[in-house]
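Right, I'll just put the structure down here and ask away after.
One protein chain omitted, others in place.
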Amino acid sequence: MTRPLRLDAPVVENRDEGGPHRRLRLRVADWPGFEPGQFVMLSPGARSEAERSDPLLPRPMAVYRAEPCDGGALVEILYKVTGRGTTLLAEARAGERVRMVGPLGRPFPAPPPERPVLLVGGGTGIASLFELAARAADAAPVRVLLGARTAADLMGRGDFEALDLEVGLATEDGSAGRRGLVTELLEEALDRQGAASVYACGPTGMMRRAAELAAAQGGSCCHVSLENTMACGFGVCLGCAVPRRPGGFALVCCDGPVFAAEAVAWAGLP
Amino acid sequence: MTRPLRLDAPVVENRDEGGPHRRLRLRVADWPGFEPGQFVMLSPGARSEAERSDPLLPRPMAVYRAEPCDGGALVEILYKVTGRGTTLLAEARAGERVRMVGPLGRPFPAPPPERPVLLVGGGTGIASLFELAARAADAAPVRVLLGARTAADLMGRGDFEALDLEVGLATEDGSAGRRGLVTELLEEALDRQGAASVYACGPTGMMRRAAELAAAQGGSCCHVSLENTMACGFGVCLGCAVPRRPGGFALVCCDGPVFAAEAVAWAGLP
Amino acid sequence: MGGASVSAPGRVDTRVEMGGVTLRNPVLTASGTFGYGAEFAPFFDLRRIGGLVAKSLTLEPRSGNPPARIAETPSGMLNAIGLENVGVDAFVAEKLPALPEGVPVIASVFETEVDRYAEVCKRLTGVPRVSGLELNASCPHVKSGGIEFGQNARLLATLVRAARRASSLPLWVKLSPNVTDVAEMARVCEGEGADAVSLINTLQALDVDLATRRPVLHNVLGGLSGPAIRPVALRMVWQAARAVAIPICGIGGIVTGEDAVKFLLCGARAVQVGTANYLNPLAALEVAQGIERWAGEHGFPRLADLVGRLEASREGSS
Partner (left out) sequence: MGGASVSAPGRVDTRVEMGGVTLRNPVLTASGTFGYGAEFAPFFDLRRIGGLVAKSLTLEPRSGNPPARIAETPSGMLNAIGLENVGVDAFVAEKLPALPEGVPVIASVFETEVDRYAEVCKRLTGVPRVSGLELNASCPHVKSGGIEFGQNARLLATLVRAARRASSLPLWVKLSPNVTDVAEMARVCEGEGADAVSLINTLQALDVDLATRRPVLHNVLGGLSGPAIRPVALRMVWQAARAVAIPICGIGGIVTGEDAVKFLLCGARAVQVGTANYLNPLAALEVAQGIERWAGEHGFPRLADLVGRLEASREGSS
């Protein structure tokens, strides 16, 4: 597993992507590389010369992608401004530094070549899938299904469309692609293609439905990436535990965030 | 007394004045005007969209000057970066907003015309004297005596020199004006001029010595502007109390910050 | 999410009956953080908040501690003022008349002996502008008095009994958080006839100035207040609310209307805004407006319906 770093990374850009979405690019010297589905912990806001202890906890953010850049890498995060931490993160300016710990977490397993790959993303969960899509594209036929309430919420849509693979869209208001839920697209794709490797990240209900559909389609396998509030991100606070099947708890940060769908106790998720 | 405001004032500029010194200019609609020696409470750092409760307390800062500007005023603060709050304040950028409460406090009494006026400033205390100097210049002959460790610490020196009055300088390392203490300049001025209205703001030791010199010079009067940690700035927390002569306590924020030198119990100051 | 039927804030009934005192809305200002009230007149019309609790009063005027009296801490502040106050008689003669009509005033009482407490209560009884009394049995930074009363059940009972005998005014008792079992202290007050309990006062604390290697406060020990203590205050209010039937006034780190709503849900019928008044002289007014807005937006036409409505069953609380 890649060895995580802790550093205060200079902000190269923190761009407005429309609506509540932002694209943050951090320069990270000796970045160890990462696997699809891994994440970093980012402390809210830019680091000031003066210490501030509120807000206290770092925020988990998927590594969207990382481009090599003189020795290190430009690590990219695609995020949505939802509360205090992300509001402060959005105020960080180029040249300022943001504390980062990572890469962390268990990645998505590489899709076996024999089966087609279906990626199902919703909301901010879309960000966790981009690197997987980019890498899987070479190995197996990949279809990306993205869903949101409305077109504007389709985070990173353009990046996926720029990849050499099929992208299906669904919005609840019909403003982009099919009017309806992304899981309806998944259902049709599974009917059409048969057994597939399904990877889902997004709202719990969406992932749960995706898992059911994959299970119903014999020979498919399904992996989901879960979210939970985190304090550390590397397995020491035990704060991110979610119930696992058949029993007990799993830590989202280090047993996950990626789990085989069968191991998830959906009813008990926060 | 001018009625204080509470507002989030837009930063017009927050300029580096060399070394640890900064010049902050805030646009304040319906500024009620102020008297020399009054101050405002500024919350550290720019106000974010997201609330932060650390650091919690606002910082007292003298109103350096205020220029009328469409309806309201541009309120200017000359400050030194010393700790957490002022470090964060120095990071506030044009267009951001800073919370301000004020103007607050009892001002310097206007100098009586019959006597010459001697202003003695040291360190950040210099900022409390500029408006007094500017106004007194019309009424009576004014001499400003500024002291610091070294030339670079002479906050606002150029502004005083631009006024039509005499400016005497003293630095401990001799890098500007007389090598020595500003109170030595005061002593000579009093010897030369006789009774004067003395106004002092700066380190406690300096103000105490100024008060002694004025007392020794029959017919002189001396006012000093004190500092103390404040939570509110308008007399309700009772946190800024300093011992007064003959007994009891005075509140720096509303009984002062300006006090007649005789009323100050120098030994008991924080 | 509580059907967010956005109704105009104006349509919310904010009145509360708080231990014998009727308040326009549930927001008071906490003792020692609002002066004697008049200091805030330049900032807003005091009649727009529920009422104010004045600085604690003693029989004679007291002059308090030498500096330093306050210091900043992470998301909080430390204080050891030493209960400086003008004394009960000057309060009645000079401070009360300076307040606008129509603002309920709760007089806070502090003393070092039971009979002196009782005497201050007597002197305040029958004074037209005094709507009620709050016994400060919980001052964590004065050696004599407060701390022993608020931290010892027997002493607290004696104190409340004496005050109850001394005055017919609505009697609130302000509890110390520096105890093992705050619910027990609340029960003691209820048992002795208190009309309400207010909590919490400051947490006893200390900080060090590394430059001098001395305590930051002259008094060495001080009281911690501000947002930092809010989760402790919410816990104690929740525990007290489950222990007694008399109304509870929630105090501790309240800055916004949302903060205050949390206290109501935990069982407080009214709240007091303290430290926030320093940072923002309009804080109490904004908290009152914020509660009303929240209630309107979340479909609670009567604030009374929010009190104690925390869904605290373990099942599904995650």
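The chains carry the letters A, B and C, assigned in the order they are written, with residues numbered from 1 in each.
We adopt the following convention: a residue touches a chain if its C-beta (ideal position, glycine included) is under 8 Å from a C-beta of that chain, and two chains touch if they have at least 3 such contacts.
Treat the numbers as computed from the prediction; the structure is a model and nothing was measured.
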{"item": "Visible contact partners (per top-of-document touch definition) of the missing chain", "value": "A, B, C"}
{"item": "Candidates C:Val197, C:Leu224 or C:Val307 - the one touching the absent chain", "value": "C:Leu224"}
{"item": "Touch with the omitted chain, as defined above, among C:Gly35, C:Pro66 or C:Pro247", "value": "C:Pro66"}
{"item": "From C:Ile49, C:Leu78 or C:Cys249, residue that would touch the chain that is not displayed", "value": "C:Leu78"}
{"item": "Footprint left on subunit B by the chain that the document does not show", "value": "53-54, 268, 270"}
{"item": "Residues in subunit C touching the chain absent from view", "value": "1-2, 66-68, 73-76, 78, 151, 178-181, 203-208, 210-215, 217-221, 224, 226-232, 234-235, 238, 253, 258, 261-262, 265-266, 294, 309-312, 314, 317-318"}
{"item": "Contact footprint on subunit A, counting only the chain that is left out", "value": "3-4, 6, 43, 51, 53-58, 99, 101, 228-243, 248-249, 268-270"}
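Simple rule for what comes next: only the chains that are shown with their structure count from here on.
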{"item": "Touch-based graph of the chains, sorted into line, ring, star, complete or other", "value": "complete"}
{"item": "Length of the line joining the C-alpha centres of subunit B and subunit C, rounded to whole Å", "value": "36"}
{"item": "Approximate Å spacing (C-alpha centroids) for the pair subunit A, subunit B", "value": "53"}
{"item": "Where subunit C touches two or more other chains at once, by residue number", "value": "74-75, 227"}
{"item": "Sites on subunit B at which at least two other chains make contact", "value": "51, 53-55"}
